[in-house]
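Yeah, one chain of the complex is gone here, protein chain that is, but the others are all in their spots.
Moving on to chain A:
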Amino acid sequence: MTTCRRAARSLAECLRINHHSKTYSIPIRAFASSACSNEVAQAATETVTPTFDPNTVTSIKGERTLMKTGVLPVGSRRRRAAVKTSDNIPFELLPYQCFQEARKVLMEDRQEKLELIKKERLRISNLLAADYSNKPNGEQLKHARLAGMRQHLEYLKIQADINDPLIKKRFEDGESDMTKPIYRYLADRKWRAHQHKLIVQRIDQLGIVPDLLPQFEPTAEVRMAFGKRVVHPGEFIDSRVSEMMPRLNVQVFDKGERLITVIVFDSDVPDLNNDGFTSRIHYMASNIPMSPTDTSLPFSHASKEDQLVHSWIPPFAQKGSPYHRYSVWVLQQESGKLNVEELRQLKREGGNLRWIQPKFKLDPIGVHVFRSIWDEGTAGVMERAGVDGADVEFKRKKIEALKPKQKARGWEARHAGPKYASLRKGRDAHLKRVVKKHTRGRKGGH
């Protein structure tokens, strides 16, 4: 039934398009479209390469061909299908009275909000000019008031645009301008709807928070990919995939340019001396400029002079060791540019975010996590990275039982003497034979 309907819909669309384009030639022959479609088919065969419009492409094939040329399709597929079938009349000219009346109401509201913004700006400038020195705790009071007023101003700015259908459309089409507060607000809201919850859950589940930092609340969206392989938070990544440097995408939602530091920690390095775990820094780069519009952060692009602190060591987990958690931290530099030479004094082994963070005044804003265990490729990865210990295998320590082993009882005890040695021998010999057979079978198998 649904397939029928789908087929019928496409047919109806086809007819409608024909109707639009050829009204002057065949106004009556709308349903008998056989001859007409033939013409269309011929025309299609003449044009060899079909060109896809990023605004209206709906087929997966078309999307792929577009993406290969470097053009991303606009918005969702459903939207593109809607655009394809509609006449694309701008909002102002849409012939729906109720819609237009509603738009008028929204415009009025916006004007009100703009007035309020103007008023609030004036208030702020007045407060800045006002003299609070003679009051008790004057400066503090002034700062507190200013902060509150600025917060309210930001709120008003968002309220002025939040109901604008055009802004909503642009945001959904991915044409948002992240320099404007409304788009940042919408992006933040979208992130908090799912991705933020997901990363918070992973931080909790994988014990990132008590192990690496006492507390942490992510405020920036961090996405990661090894080449084409997109990494979801907490995923197990093949060591061969993570051999090359990843590419980060950090979206901050507050305005302004800032410098950030990126550190990749392995927090599950086996420490045999202390019978515990230590951490290791796998990558560190500082002084990377970041803003809401400038989001891409490829690890390989860090300049060696003033950004790169520790170069990339591919993640490796030795055989038998429990899974390693690799956390990629994005930290905002509170005290401006950091001295890279000083940072290079940090040792890779045992590096701990708990004391690195306050020492260099780094404010954690985002994190991403992936995991790694020993796989077929790890030995090769370690060899290529020049890391020793590929032939080490971790095995569980044997724990002695609290009670001594019980003596043999019953039949076993009665037949333990030398009198029955032949009996045991026979049994052992049989066992040996079985073992031998097994080993031979294994050898032959290759």
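One rule holds in what follows: a residue touches a chain if its C-beta (ideal position, glycine included) is under 8 Å from a C-beta of that chain, and two chains touch if they have at least 3 such contacts; residues count from 1.
Convention: contacts and distances are computed from a predicted model.
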Q. From the names "Large ribosomal subunit protein bL27m", "RNA polymerase II subunit A C-terminal domain phosphatase SSU72", "Signal recognition particle receptor subunit alpha homolog" or "GTP-binding protein RAB5", which one matches the UniProt record for the unseen chain?
A. "Large ribosomal subunit protein bL27m"
Q: Identify the residue among A:95, A:136, A:214 or A:410 that touches the chain left out of the display.
A: A:214
Q. With respect to the chain omitted from the figure, which of A:110, A:319 or A:371 is a touching residue?
A. A:319
Q. Of the residues A:131, A:391 or A:412, which one touches the chain left out of the display?
A. A:391
Q. Where does chain A touch the missing chain, residue by residue?
A. 207, 209-211, 214-215, 270-272, 275-277, 319-321, 354, 380, 391-397, 399-402, 442-443, 446
